[in-house]
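Here the complex is missing a single protein chain, while all its other protein chains stay put.
And now, chain A:
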Amino acid sequence: MERPLTVLRMSLYHPTQGSAVFATVPQRLQHDTSPLLVGRGLDAHLQLHLPRLSRQHLSLEPYREKGSALLAFNLKALSRRGCVWVNGLVLRFLEQVPLSTINRVAFAGIQMVVHVEGGTSLEAFVCCFHVSPSPLIYRPQAEETDEWEDIPKEPPAPGSEPPVPGHLGFLYGPSSTADSSPQPSIGGGTEIQLQREPADGALC
């Protein structure tokens, strides 16, 4: 009996109207256990058409946590010039972070939400793509997801000037176990606002 494949449901958005950025994105892509490359290059498994993108901009690497039967994923930044924003963290070249169940990712003006539905197959996984006509990542006050319903929403910490378009602040509850990298917390209360804004104030 075949084991169910892990599914990555990936929603994509870019502000340009009638965007050709996602012209070659299939509805469904099955991939083996090698890293999935995302970028502008022809050898990218998910090829996006944007001059700002690096040929290899980021990778999604499947692996297995010790003792787990499910595939897990690691997102690694591969762009030397650009960066990748993931769930409030800014990743620079070769930095990486494990993915949570729901992930907000931004790079080169592209917004991507990745929802991981774990399956027990260790041979392959599937990506299902959806191109969104509207932005995927909002200011925290406007954000509503199943994951964070029980977390009271606070305005951004004073002094943190959200750049446009779409502030990518992402509030983690104290119960969040997804992100283990040591980021400084801003503001008080039980909220941990994990943000590392790029130095020039621009989004990745």
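Note that in this section a contact is a pair of C-beta atoms (placed from the backbone, for glycine too) under 8 Å apart; a residue touches a chain by one contact, two chains touch by 3 or more; residues count from 1.
By our rule, contacts and distances are computed from a predicted model.
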Protein name (UniProt record) of the chain left out of view, among "IBH1-like N-terminal domain-containing protein", "AP-3 complex subunit delta", "TRAF-interacting protein with FHA domain-containing protein A" or "NAD-dependent epimerase/dehydratase domain-containing protein" | "TRAF-interacting protein with FHA domain-containing protein A"
Full-complex contact with the absent chain, from A:L78, A:C127 or A:C204 | A:L78
Based on the whole complex, identify which of A:S11, A:Q96 or A:S132 touches the chain you can't see.
-> A:Q96
Would you write out the residues of chain A that touch the absent chain, in ascending order?
-> 33-35, 56, 61-66, 71, 76, 78, 80, 92-96, 122, 181-183
